[in-house]
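After this line comes chain A, so read on.
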Amino acid sequence: MRTEPTAPPALRIEHLRKTFGALRATDDVSLTIERGELHAIIGPNGAGKSTLITQICGELRPDSGHIHLDGADVTGLPAYQRARLGLGRSFQITQLCGDFTVLENVLLSLEAKGGGSFDVFRDPRRNRFEIDVAMEWLGTVGLGDFAERRASALSHGERRQLEIAVALARDPRVLLLDEPMAGMGAEESARLAHLLADLKGRYSILLVEHDMDAVFALADRISVLVYGRVVFTGTAAEVRENPEVKAAYLGDWEC
Partner candidate 1 sequence: MIFFLEQLLNGLQYGAMLFMLASGLTLIFGIMGVINLTHGSFYMVGAYSAAVVTAATGSMALGALAALAGAALYGTGIEITVIRRLYGRDHLYQVLATFGLILFSNEAMAMLVGRQPLFMAIPPLLAGSVRLLPGLDYPVIRLAFIAVGALVALGLWLLVNHTRLGMLIRAGADDRQMVDALGVDIGRLYTIVFALGAVLCGIAGVMAAPLLAVEIGMGERILIAGFVVIVVGGVGSVRGALAGALLIGLVDGLGRAYLPQIIQSLLPPSIADTLAAGLVSASIYVIMALVLLVRPLGLFPVRS
Partner candidate 2 sequence: MTASRRPLLFTLALFAVFATLPAVFALTGWTGGMGLATRILIYATAVVALDLIIGYGAMVSFGHAMFFGVGGYAVAVVAHHTGLGEMPFGGSNAALVVWPIAIVVCGLLGFVVGWLALKTSGVQFIMITLAFAQMVFFLLVSVQSWGGDDGMMIDRRNTLPFVDIGRPTTFYYVCLAVLVMWFAFCRMLVNSRFGLVLQALRQSERRAVNLGIAPLSFRLATFVTSAMGTGLAGVLWANYARFVSPDMAAWTKSGEFMAMVVLGGLGTLVGPIVGAAAFVGLEEVLSTWTQHWMIVMGPLLVIVALYRRRGLVGSFLGGDRAH
């Protein structure tokens, strides 16, 4: 009998399948994210990256297969319970509370960590401790000066930074980043890549990204998704060299 490893992977996906009619959006996908690993998923448009993400975070139920978060099977749990168990995410199309200030968005993340409170007496905007935590994260992503600005007044790049601060503030066990650099200028992308490099090792991160330079520079491992299937998983160097990946996919890079 094999001995169980002392620590299960942060995220383990086993034989996940999802079909829409005849389309196999997710076709027997298995992958793991070890603790502290930055695991990137790349693939052409329509490869099923978004479908995979929505299944991991619980917005979409897979037809079959299992998802384990920190060793616990979360396949049947709704999205909000997965979030409480430590799954943090940023959205491809930013999902922020536009009427809230930047700070309030991060405070919300802290409040929601335990499922939100039914406390109708205390104002979270007066909670020194939470504000300090939130401001620290805003500083980390470079939004420290914008705390009092309404989220709807932020630029595109700043919104993406806020998305990440919101996801990070809750100290997630696994962080899903869905194309965090999409639509960013070169300078903003570089800053974000710098931030990710900084976070690397401290968090278990699943990164879906089109910016290949960033992916190859940052990722510990890369999984290549084509037509819903993982055709290859390996280090950046291995992915570059793999003939199967090249044949299946390399003519089709898009950034």
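Going forward, a residue touches a chain if its C-beta (ideal position, glycine included) is under 8 Å from a C-beta of that chain, and two chains touch if they have at least 3 such contacts; residues count from 1.
In picking the candidates, the idea was that all candidates are chains of the complex that A comes from, given by their letters.
Bear in mind that the values here come from a model prediction, so they are computed numbers and not experimental data.
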{"item": "Candidate from 1 or 2 that touches chain A, complex-wide", "value": "2"}
{"item": "Residues of chain A defined as touching candidate 2 within the complex", "value": "57, 59, 78-81, 83-84, 89, 91, 95-101, 103-104, 107-109, 111-125, 148, 150, 152-153, 166, 170"}
